[in-house]
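Here's a structure for you.
Just one protein chain is left out here, and the rest sit where they should.
For reference, chains read A and B in written order, and residue numbers begin at 1 within each chain.
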Amino acid sequence: MAGRVVMPFLILKRVLVACSTVIAVIVLSGMLIHVVPGDPVTAMMAQSVSATPEAMAEMRARLGLDLPVWQQVMLYLTKVLQGDLGTTIRGNESVLMLLLQRLPNTFALAVSGLALALAIGIPLGFMAAVNRGRIADTAVMFIAVLGVSIPAFWLGLIMIQLFALKLNWLPVAGSSWRNILLPALTLGLTYCALVARMTRSALVDVLEEDYIRTARAKGLREHEVLFVHALRPALISIVTVVGLVFAYLLGGQVIIENVFSWNGIGRLAVQAMLERDYPMIQGFIVVFATSVVIVSMLIDILYSFLDPRMRQK
Amino acid sequence: MSTTTEISIWTRRPPFSVVLGLALAIFIIATSLLSHYLAPFDPTRMAAGPRLAAPSAAHLFGTDEFGRDLLSRLLVGGRLSLGIGTTAVVSGLVIGGLMGLIAAFAGRFVEAVLLRLIDVLYSFPDTLIALALVAFLGPGIENATLAIAISLVPFYARVTYGLAAAERAKPYIEAARLAGIRSGRLVRVHVMPNIGQSLIVMGTLGFSSAILSAAGLSFLGLGVQPPSPEWGAILASGRNYINKAPWILIFPGVAICLTVLSFNLIGDSLRDLVDPRRKGRS
């Protein structure tokens, strides 16, 4: 039972799970075109003058819509696995290129938002756990619940009004580094609640562990108990949920990118949704899912390195 | 796991947050249900008052760009938002619940496949699933509700599976199996009564998420269409008056916030009792 053997096996397993998830997502998104009511080609064909019967037939062939459903899905899967996400209906541009161009912007915003969410959420959660059952706990948890209850787009609009207009501190829209502050702050404020709640329950769990009681019984100072013995293991279990928070943040970001005109894949996706550019929407789903899966896979692996118990399992 | 301590809080007295949540929820549901009696004006009637009038005695929440009474719109809109939420939660719970039960009781192969599928979908934020589905189905209240319902399926399936799997491990199920009782009957007679209560609790958790998704879809123009006074739609159409008539933006936002807050407050305290994953999800 050597940990040396188990570790690579564990990573391999994680990678395989991630791969199968991505394949499942590709298949699902390939099937989505069939929930379009009526004929998708009629629904998405460009302006009338170019919508000749030949052009429509060509589009149908391009999307493989003349094949049986399972063949279409297989065709889509094969293409996507070869890195071909198709081309947009409007503009005839490579879906993958468009998405990859904007992916860094999306990640920059997501990471900034996550950083702010952690920076605000962890201390809040910590405060709540330490004061469990007292007013500070109730207050923090109430703020946390309030945070997830505010529609992010609404908060965004109010932030624009407040910070950009009334106070004139921060710029509103665009994709330069200064522009990232307002949308990141909006995301951070929305998702810090999730982090605070998780931090609190992780820390509460740890504080009930026997070794903490032992530490306290041994007469260690309270702050030593908290910061040295309790916080570290609590943070390790927070790592596991960071992936989940990240996925949620990315999801919420789709709307935020539109409010702040942030040029990420979320804005591209909503644009495509409003224009019914189906290959673009499918591509977005695939790229989004792949990002989420890779991030959570990396976090899982990271976690198994961090947590001694996992290493011995 | 600290579930025991959480429960002990419960048995002593309901926490303040739950009381507050319940009070808010009851208030919102009651005003929405009675909206047709409470609303001082017809919510779609234009020029019920002057355009963009600030809150006053005649129009408590002011009027919108067409002179429609905002309070009346919010009240009737509440019924719409709660209706979407309820329909989506019930359908999502039924479909998700069935998926979870099938995964737990229909044999190893089905279990493996279904679980994988559920986990794949579960890794997506529900707002995004709803968004993607509406993009393909087209906008409108029915499609939005359907999309939100489906977006909740993975969550409910995961929860039901967790509860059912825990139940499956109990000795009485083993005994019933040995006695030759079929899976279908087993689920109906034994499993459902035992996990039903927990499932209903989980239903409230999906509700707040459904309301937020509906508002988000309307805000992007993919959800409920005008002139229906759905809260997100009011917010979306009034947002350009943020300087001139901020009340059009503020009141619907507050309404969404309070509704979601009330269900989150209730659900949060109940969550730890039943969520097998005990991971935050709002």
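Convention: contacts are C-beta pairs under 8 Å (C-beta built on N, C-alpha and C of every residue); 3 or more make two chains touch, one makes a residue touch a chain.
One rule holds for everything that comes next: contacts and distances are computed from a predicted model.
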> What protein name does the UniProt record of the undisplayed chain give, "Succinate dehydrogenase / fumarate reductase flavoprotein subunit", "Cell division protein FtsX", "Aspartyl/glutamyl-tRNA(Asn/Gln) amidotransferase subunit C" or "ABC transporter substrate-binding protein"?
Replying inline: "ABC transporter substrate-binding protein"
> Touching the left-out chain: which of A:101, A:131 or A:290?
Replying inline: A:101
> Among A:115, A:165, A:228 or A:298, which residue is in touch with the absent chain?
Replying inline: A:165
>> Take the complete complex as the reference. Which residues in chain A touch the chain that isn't displayed?
In response: 42-51, 55, 90-91, 93, 98, 101, 157, 160-161, 164-165, 168, 171-175, 258-261, 263, 267-268, 271, 274-276
> On chain B, what residues meet the omitted chain?
Replying inline: 44, 46, 51, 65-66, 139-140, 221, 225-227, 237, 239-244
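The working rule: only the chains that are shown with their structure count from here on.
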> Where the CA atoms of chain A average out and where those of chain B average out, how many Å apart are those spots?
Replying inline: 21
> Can you name the residues of chain A that touch chain B in the complex?
Replying inline: 20-21, 24-25, 28-29, 32-33, 35-37, 133, 138, 141-142, 145-146, 148-151, 153-154, 157-158, 161, 193-194, 197-198, 201, 204-205, 208, 241, 244, 247-248, 250-252, 254-255, 258, 269-270, 272-274, 276, 278, 281, 284-285, 288-289, 292-293, 296
>> Applying the document's contact rule, which stretches of chain B touch chain A when the two form their complex?
In response: 1-2, 5, 9, 15-17, 116-117, 119-121, 123-128, 131-138, 208, 212, 215-216, 219-222, 232, 235, 239, 242-243, 249, 253, 256-258, 260-261, 264-265, 268, 272, 278-282
